[in-house]
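Omission of a single protein chain aside, the complex is shown with its protein chains in their original locations.
In order of appearance the chains are A and B, and numbering begins at 1 in each one.
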Amino acid sequence: MDYITVIGLEVHVELNTASKVFCGCKAEFSSEPNIHCCPRCTGMPGALPALNRKAVEYTVAAGLALHCNISRFSTFERKNYFYPDLPKAYQISQLEYPLCVGGYLDIKTEAGDKRINLNRIHLEEDAGKLVHAASGGTYVDYNRGSIPLIEIVTEPDLRSADEALTFLESLKSVIKYTGISDCRMEQGTLRCDVNVSLCRPGEPYGTRTEMKNLASFKAAHRAVMYEAKRQREILSDGGQITQETRRWDDVKGKSFTMRTKEDAQDYRYFPDPDILPIKLSGEYIESIRQGLPMLPGVRARLYIDKYKLPKYDAEVLTADKEVADFFDACVRLYDNPKIISNWVMTDIMRKLKENKEAEDIFIPLSPDAFTQMLKLLAAEEINQNAAKTIFEAYWKGDGRSPAQLIEELGLAQISDSSALEDILKGIVAANPNAVKDYRAGNTKAIAYFVGQAMKATKGAASPAVVNGLIKKLLE
Amino acid sequence: MDGILKKSLIEVRDMIKTGKVTSLAVTQAALRRVDETASLNAFNYVCREQALARASEIDAGIAAGKKDGALLGVPIAVKDNLCTEGIPTTASSAILEGFIPPYNATVTEKLLGAGAVIIGKTNMDEFAMGSSNETSYFGPVLNPRDNTRVPGGSSGGSAASVAAYQCYGAIGSDTGGSIRQPAAFCGVVGVKPTYGKVSRYGGIALASSFDQFGTFARSVDDAAYLLSVISGHDDRDMTSMKDGYVYKKPDGRLPEGFRVAVPNEFVERIEDKSVRTAFSAAVGRLTAAGAEVEYVSMPILDYSIPTYYILICAEATSNLSRYDGIKYGKRAKNPADLLDLYEKTRTEFLGVEVKRRLMLGNYALSSGYFDAYYRKAQKVRTLIRNEIRAVFGRADVILTPTAPTTAFGFNAHSGPLETYLSDIFTVPANLAGCAAMSVPDFGAGALPVGIQIMADISCEDKMFAAAAALER
Partner (left out) sequence: MALTIKDVEHVAKLTRIRLTAEEKERYGTELSSIIGYFDKLNELDTSNTEITYNNILDVTELRADAVEPSLGREALLTNAPEKAEGAFLVPSVVE
């Protein structure tokens, strides 16, 4: 009987508050070291934390979006260990009473929807950054120190690398919807650690290893695949898994032991006496709930019910807030969700996929200009070809109005029969063989004439008008 | 000694304000006195130039009509665990030797904002860990009343400085008696207000849930007044109370029906005869002033010392881990690697008592012992707090001696546990967070005796009323 892969995730998300979680320094990335720092976030003698209200609010928002129980009473603990990126030699975190408990996220798998349960979400401070100095030694930069961070801990409910990847993508989508973080893995505002163990069906979970340094979702996926394979080989050979923390090397495509359980640290957590427990009222939690935007699942349901879109389309449209917001903006300007959905699902999605390395989805179209173009298309003032030309121009950032573009690029559809008739007469005269074919009963020859007409008009001819005219001329 | 130094803080402030004397003259007199009594070793750092420049600046301001400032031109001494921008701050530890804070503590800001002239940073036990000032890296302070005895600790320098007329008032910190016990030993008034009345921001932490800054002066009135200057809410300290202490001139009379509780357990623990005599006299004076005195039993107080030491050591070990040789302070030479840097630095620059307490704290917090020590002590703290608050339900103040003995000699204790046990009278107030102070009594013998008055949370007014009745 084969092994089951058991995966749990710890996802860290940096919150995009203006100031840090325990001081007023800018919570902002900077290439200049140590400029967003003060006595508090560098652990100077006597400095004390002052908790940022917004960081608490954002954590609760994440908890509500992920169906957690929000704690009415919550405490902050100190996690004690020495490391240069931790200036107080303790990290302010939450252990006993985190802000959010439980929760879940439903993900799509090949076997249908699957519920991944969460253990908790807690608020903590980020550590500083260590940079290897070429001259030897390590530079310590505390700009990132004390930027608010939430840690989302799942139950070990994931069963494959694919599920882990889907979970991460869905989680990112939900978090981005709430607006509490930009979730950029490349900048480290979203980071994840993966726990992997194997067991036989029906047996208890095996010994797990923890994988760190996963710089992208793809790396997480690869690391899980690698680790599951590594463990399977050990177990198949009758070996035992060592409980350890491993470091993933994405270039080598391998992971390496960082530390084993024997040198596991004793963090000596205890309640931080500088920070009072947080008490949240039901009204406060409710007000945060009211302020949440509509989340992907609910929004997809709305698209299905209100716009009569197919389930698949609704889910694709709502997977990313940027896309769904664009769709909504267009629908507000042009009440034809089906047409808009078709364009988003095909042309826009294709464009977005072409730009896959960009982590953030960005649609460079003005809903106003885009829907004007769609209206002209529907009114047959332009044809499909012209519409695509305009779309391409807009995607590249062309600021001209559709009318200007039509005028300046000569995209107006020629529906005027007399103008087209002259052109068509010329084509008929120049192609006696094709005329013969048609008259011999080969009706497909008509397509040839239409093609020639489009070529002659640079695509501006109305196909419908051309069709009617050419038949008349040939008969 | 210049006679001006014998004036009260409030008097000299008024004299400076009205031009009867200049701040510069007063500051010069204070600095001369510091020099004359330099053998006391009360200061880690005397900021002579800064003080003189500031006094002149204040005098110029007064000449130009700028006469606001509760401490206008008055020389004040500050314990060396309070950050002072541009002025060395060491907490009497080698590991912070040479540290010059780039920021002010809130208390420092308030003092400067009130026009005070800070004349120096007073000696103390290293990181406030001690009751005799003997753990200071800069050597012990001598008791001005008797140079063969300790001044008490940890705020020994502040107490000695006030007692020796080097300044009009001083700031200290009190984690388990560090203001009250040296005040008692040196014969001055020492006030530890309710936890949260004075901001801890910029005060070098020993144990965050116990530490409270407070005042020393030669009279109850001056100590209360000085407290009102440094007290008040601070957004930078989440444990700071909404309302600070507001000074009210005591009218010298006890309120009608004033009730005083005396715990039997403490009376039994008095060791010196002079302390016993002075304490009986104090009870007598309050009775004569119209108070009802009730002897109460508080057996839970027997558990104060273990509870206190477990918790402060646990908090301290975390608070002091930041002294790692990376961001400021001393770093050991030529470390082989990061671990070597940490261990060499801390081994070389932390003192014996500090190491002892940090190890105790780590023991109490470590895996396998956390519930038995740290969590247990936190729960007992709740019991002690509840019992003390219950007594305040039927008494306005609790009266005890400040310490079981008068000032003892150097190296008097046989071991650390004996030293810890001598804090028995003062730690309950810190465990409960309530207000407490020491008022000197000079009647019973060669050395002063401190009488401790504890009052409920935010009941400083009652405490000062009783203190004024005791003062003589």
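Definition applied: a residue touches a chain if its C-beta (ideal position, glycine included) is under 8 Å from a C-beta of that chain, and two chains touch if they have at least 3 such contacts.
Nothing here was measured: the structure is a model prediction, and the numbers come from that model.
Asks: Pick from B:6, B:20, B:355 or B:472: which residue touches the chain that isn't shown?
Replies: Here the residue in touch with the unshown chain is B:355.
Asks: Return the single residue from B:201, B:216 or B:373 that touches the missing chain.
Replies: Of these options, the touching residue for the absent chain is B:373.
Asks: Just name the one of A:6, A:25 or A:316 that touches the chain not displayed here.
Replies: Answer from the full complex: A:25 touches the omitted chain.
Asks: Hey, which of B:168, B:420 or B:464 is the one touching the hidden chain?
Replies: Residue touching the absent chain, from the options given: B:420.
Asks: Take the complete complex as the reference. Which residues in chain A touch the chain that isn't displayed?
Replies: 17-19, 23-26, 32-39, 42, 50-56, 75, 82, 84, 130-133, 135-142, 247, 258, 266, 268, 271, 273, 276-279
Asks: With the missing chain put back, which residues of chain B would touch it? List them for me.
Replies: Counting only chain B, the missing chain is touched by 98-100, 102-103, 194-196, 209, 235, 238-239, 241, 302-303, 305-307, 309-310, 317, 321, 324-331, 335-344, 346-347, 350, 355-356, 358-360, 362-364, 366, 373, 375-383, 385, 415-417, 420, 432-433, 457.
Note that in this section only the chains that are shown with their structure count from here on.
Asks: Counting in whole Å, what is the centre-to-centre distance of chain A and chain B, each centre being its mean C-alpha position?
Replies: Result: the chain centres lie 56 Å from each other.
Asks: If you look only at chain A, which of its residues touch chain B in the complex?
Replies: It is residues 39, 42-51, 78, 80, 82, 84, 87-90, 140, 266, 268, 270, 272-276 of chain A that touch chain B.
Asks: Within their complex, state which residues of chain B touch chain A.
Replies: 81-83, 89, 91, 96, 99, 101-103, 105, 200-205, 207-209, 235-239, 314-315, 317-318, 321-322, 324, 326-328, 338, 342, 362, 365-367, 370, 374
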